[in-house]
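Handing you a structure now.
Note that this complex is displayed minus one protein chain, with the remaining chains in position.
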Amino acid sequence: MSRDEINILIGGEAGQGLATVGQGLATVLVRTGYHLVVTQDYQSRIRGGHNTFALRASVKPIQAPREGVDLLVALNQETLTLHEKELNPGAGVVADAGLTCGLAPCYNVPYAQLSGPRYLNTVALGVSSSLLGLDREAVADGLAKFLGKLSPEMAAKNQEALAAAYAHAAANPAPFTPLAPPAAAADRLLMTGNEAIALGALAAGLKLLAFYPMTPATSVALTVIAHAREMGVVTEQAEDEISAINMALGAAYAGAPALVPTSGGGFALMVEGISLAGMTETPVVIVLAQRPGPATGLPTRTEQGDLEFALHAGHGEFPRALLAPGSVEDCFHLAYHAMHLAEKHQSPVILLTDQFLADSYRAVAPFDLSGLAPVKAGGAEAGGAEAGGDYERYAITSKGISPRALPGLGRALVVSDSDEHTADGHITEDLSARAAMVDKRLRKLAGLTAEVLAPIWEGPEEAGTILVGWGSTRGAVSEAAGALRAQGRSVAACHFRQPWPLRPDQFLSRLARAGQVVMVEGNATGQMARLIRSETGLHISRQVLRYDGLPITPEFILRALGA
Amino acid sequence: MSRDEINILIGGEAGQGLATVGQGLATVLVRTGYHLVVTQDYQSRIRGGHNTFALRASVKPIQAPREGVDLLVALNQETLTLHEKELNPGAGVVADAGLTCGLAPCYNVPYAQLSGPRYLNTVALGVSSSLLGLDREAVADGLAKFLGKLSPEMAAKNQEALAAAYAHAAANPAPFTPLAPPAAAADRLLMTGNEAIALGALAAGLKLLAFYPMTPATSVALTVIAHAREMGVVTEQAEDEISAINMALGAAYAGAPALVPTSGGGFALMVEGISLAGMTETPVVIVLAQRPGPATGLPTRTEQGDLEFALHAGHGEFPRALLAPGSVEDCFHLAYHAMHLAEKHQSPVILLTDQFLADSYRAVAPFDLSGLAPVKAGGAEAGGAEAGGDYERYAITSKGISPRALPGLGRALVVSDSDEHTADGHITEDLSARAAMVDKRLRKLAGLTAEVLAPIWEGPEEAGTILVGWGSTRGAVSEAAGALRAQGRSVAACHFRQPWPLRPDQFLSRLARAGQVVMVEGNATGQMARLIRSETGLHISRQVLRYDGLPITPEFILRALGA
Amino acid sequence: MASLEDYGEFETAWCPGCGNFSIIKALKQALVKSGLAPHQVLLVSGIGQAAKMPHYLRCNCFNGLHGRALPAATGARLANPELKIIVESGDGCSYGEGGNHFLAGLRRNIDVTMLVHDNQVYGLTKGQASPTSGEGFVTKAQPQGAYSKPFNPLAAAVGQRISFVARGFAAEADHLAGLIAEALTVRGLALIDILQPCVSFNKVNTFAWYKERVYHIDPAHDASDWQAAMKLAQEFGERIPLGVFWRGGRMAFSDHFPVLQAGPLARQGTDYAALNEIMRKFV
Partner (left out) sequence: MASLEDYGEFETAWCPGCGNFSIIKALKQALVKSGLAPHQVLLVSGIGQAAKMPHYLRCNCFNGLHGRALPAATGARLANPELKIIVESGDGCSYGEGGNHFLAGLRRNIDVTMLVHDNQVYGLTKGQASPTSGEGFVTKAQPQGAYSKPFNPLAAAVGQRISFVARGFAAEADHLAGLIAEALTVRGLALIDILQPCVSFNKVNTFAWYKERVYHIDPAHDASDWQAAMKLAQEFGERIPLGVFWRGGRMAFSDHFPVLQAGPLARQGTDYAALNEIMRKFV
């Protein structure tokens, strides 16, 4: 007997090596060919506290985290106390011999007998892997990936602990249903949303990254930094977020495609800079990894509470695009797209993600890099400007986009100005020039609108119910709709991966025709619903909202719908 | 023969004493009993450039600036060149003997013969006053108000120049129709919007003002500062706007009603602080004096481009109120109201004004201070907290407002936190506490909504056309509607002095019943129209928008309507 | 008179072995020694590991934004001259994100006690270089080592002649408690930069590293001798001086405001007669 799918929850304190067990398991599962969705739930502290690393693995493609636990791996007593009630029927529990388990079948392992105190997590990994039916060699290989960073002596100790765990499990077989073998070993990568964003930006020819550390955005920066030398990227940790965005703008002005990852509080400090990007028509991509606010809020949890803020951030009026990936693959593709969009429309582009997706490991097929091209800053249009002299950075054009020359790369003098300016970039107080420049800038919105990524639809064209979502909730919405269809109901899913600009022709009539429309959002006030109403008049009164810091799951949606 | 109303335009370079002529005339006109609306148009420089000071004076109440010039007072040739085409039939021009005038009747005065070179503006004031038929004594008195700051010797020289101007005018009578005498000398003050905001805040018991200079907000601060010692207010010019808002929050937490005036760019820097106000539930009033953006834009001109930005400023979700005065009187009343609202709802309140209103002198009846009371920070509700110990700053209440104690004023320990927190203010990662706190904070919106200031309506209940505006355009919208009614058309005006929250029951059915609705806004994208749509679904597609930096006039609206 | 118990004992979110534990101990000792009751004290902090401190003792607390503790404290000070205000934050919070406020605070000589838990690293965000990290300090964000020269807060503070400048060390809690107690008596800005080993993310500037280098400033050092203080403030590396570098006599910022002599602003009324007179001048 075997199972097609499993939900594994690893729990313990920060500092107990929880992530190692989790990432180790994830690595092995993906290498073995399973699909995977990881949810990391951690506290804003370095040691202690209660953290979890949840892996949903399946032989079939999956998109969202699921509730309920099939295998609970407890690194401490608290994990047992807190999560026992989530155990599904037939679930197993792996815990140290000393820990006391309630009703569920508990596989108490004498960790300390099997290894030294520093390798308990490796024992837990080994016992769990063995219960799952994973090949010991594969696990040893997976472990080796992490051990590379350790001393050979410690690596050996870890491998010994792993071997001891497997031996113990073999000698003490447990009544646990293992995972069915995957369909076929597939070529998949293991990657978080933030890592995929970093790769997507690199694939688009990212040349400068400026940032100030802020959870959950920091790992975008760290991923770029880890490969900056190989990829020829300049990275700098700025003194604050204001500096980060202004550095990015200075660099972008000078021709370096630029990225600034941050979270809500840091984004708030960049708002004046975003307005400057709008005025100077400087391309820049800001990754806004959302977490629950206001203010410091819950630094390590998830929310989709900054949509309207991102849409209106910056004084004055200027076009922008908002992209919101729905999966780790989408993080790669939209980061790539964002960089190109920013350059093409000489505008700020904001990539809205959140802690859940940022930290969520998934199994993804390797990205096809073959068709990709780097952003070409400035570009051929500015060729004529090489002549110098009369170059007009803000030449009035029918589409609002002016040929962009780069300073110092030709003889053109490139004058960029934060004040209202004439076509040549110089400060002006001519009020008819002002109105013309406003019109020119706003004309770029039409171009951005023409390129809008359409919502992704699933399910029947004429649906009784349409579940609408945006950004990171894509998987949950899709799976919830699928579950309802499986119950025989006519339910479609509509996912916005670009919340701005909106093109009602891409969604309005279909939504209007549906029996009912339900908006699913990770915030408390239904921001996307409000935005759709302001652009179309359509009022989506039924809303499934979550704002306790946890990601939306299919079950959460189904419960809210009473289904 | 005399006229009931006049439009006077004074033009010259910065540094020529233009404001002195203008303010001198304004003072005399108001003291004499005329109604007045002033529009100041200046450049972002200290000397030179072309600036104007336009006075519309009338024996009847007036609310808006008007186009067309009846008396042009030119301090330089450029003024003649630029404004001659605006002259109304029968207009007069006052200019130095050396300046050449085109077609209009030009009253060339040999300034230099009448006074020394430093008193030319006084001569211009004298000649203009005399043409208007203003009493010389009254003008001399008015002048004395300004001369108080000068040395007695210079004051005397100025008065001599004035006398010489009157004498010259008497000796060389001009064919100019003077102003009719006012109905009755009335007790009126002369004040700009910013000055009225300062007085309104002082009337509400303002105790701390923190600011960083920024046009057109600075004069709010300077007015408070000028009277800070008498009124017991602590004022500080902060090192930046981030500091200003955080100082205000620290002070407000400690019990000082606090105000921070700024403009778009500075407001952008305060956005994180506004989110902190939302999270810590700290009362604070921010004056956002709008100017054309994005970025530095046009620092000395006007726009209403920051409505949506103000509404969504700050990461995360929390309630706020936006107030937008429509007149100088309203500046006083809404500043007073804002301070009380902020304290009562323990929330940020944003007062949206703009350069036009900020700098517009008006004749206003003295404010009735008798019924006013200062904000009582903390207030009686927190009395129980005196006991200390178990005080809960964020006690969960049915209305969302928790009894607010002040640190150090009793034994209660007041714990305020930017992180998500428990009722006692301490940092928490309990996710059900999180959801409860979000709900608590958002419940305050109902209280704010209950107190919303209703739109102000003018004209027929069932109107063929309703002109809708908000903030500083009130006068222009009202006068345009009046003009259309005078043409026999059924036109009403609807003015939003509180753009947020909105209560559709206060306006929706009346708007929906109208033949057509026209939104009048000083921005390029129709922000208030979009906001109304997002809250009500009502689509106001006909819009009169202005975004060239100049204020909306009745004529501008009428032209746009083809009326 | 308050006792240690009045300040309570709370569970923290710090790592075992963190330098912050002795800093909180020293702070409580100093508060008790100063005879202050919890309700007379206001702790203002930003965001970071150090900045969580106010949650771990009984007091009034305004835990604001990362980098913005000093402005909030300045506002509170200008609203209530009777509170004893202590700013508690990390090196990143105080000298990084909050650098401009630090400069302005020095210029104002704002009368608060500023305790900077200087672990030469960003702790809460998992170990990036801070403004006081040594050149070459390697982190995941600075894999080639930090390129910038460290900021010298003590030199900046002595340079602006604020009222009190000292350095403490987490491993010497009693000495630190003494410094804090003195700082609490000072009018004007009192800065104590505290060497605070971060056992999780700073593997260079460890307890042992500091222990090898710290020494107590010669009792003969004249803390009112500015040149001498400036010279001492330059010393950081092979030898690290602990103790009081400088005591100045500059006017405390809030003393510029006569209205504060009448006590907390919240207790003061509004003079409508005066306001009426002011209004009447607008003609």
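Chains here go by letter, A, B and C, matching the order in which they are written, and residues are numbered from 1 within each.
Here, contacts are C-beta pairs under 8 Å (C-beta built on N, C-alpha and C of every residue); 3 or more make two chains touch, one makes a residue touch a chain.
Worth saying up front: this structure is predicted, and the values here are computed from it rather than measured.
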| item | value |
| --- | --- |
| Interface partners of the hidden chain - shown chains only, full complex considered | A, B, C |
| Sole residue of A:E272, A:D354 or A:E521 that reaches the chain not shown, by the stated touch rule | A:E272 |
| Residue among A:G12, A:P348 or A:G410 that touches the chain left out of view | A:G410 |
| Hidden-chain contact residue, picked from the options B:Q237, B:T449 or B:S490 | B:Q237 |
| Among C:F62, C:F151 or C:F164, residue touching the chain not depicted | C:F151 |
| Touching the absent chain when the full complex is considered, from A:I10, A:V127, A:A169 or A:A248 | A:A248 |
| Residues from chain A at the interface with the omitted partner, ascending | 27, 30-31, 145, 188-191, 195, 199, 202-203, 205, 207-208, 210, 227, 229-234, 236, 238-240, 242-244, 246-256, 258, 272-273, 276, 280, 366-367, 369, 372, 374, 377-378, 388, 406-419, 425-427 |
| Residues of chain C in contact with the chain not shown | 95, 97-100, 103-104, 106-109, 131, 144, 147-152, 155-156, 159-161, 230, 250, 253, 256 |
| Residues of chain B (touch criterion as defined above) contacting the omitted chain | 15, 43-49, 212-215, 218, 221-222, 225-226, 237, 239-240, 265, 295-296 |
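The rule is short, and it goes like this: only the chains that are shown with their structure count from here on.
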| item | value |
| --- | --- |
| Pair joined by the larger number of C-beta contacts - A-C, B-C | B-C |
| Length of the line joining the C-alpha centres of chain A and chain C, rounded to whole Å | 37 |
| Chain B and chain C: spacing of chain centres that average the CA atoms, whole Å | 41 |
| Chain B: positions in contact with at least two other chains | 242, 272, 276, 280, 418-419 |
| Per-residue multi-chain contacts in chain C, two or more chains | 47, 65 |
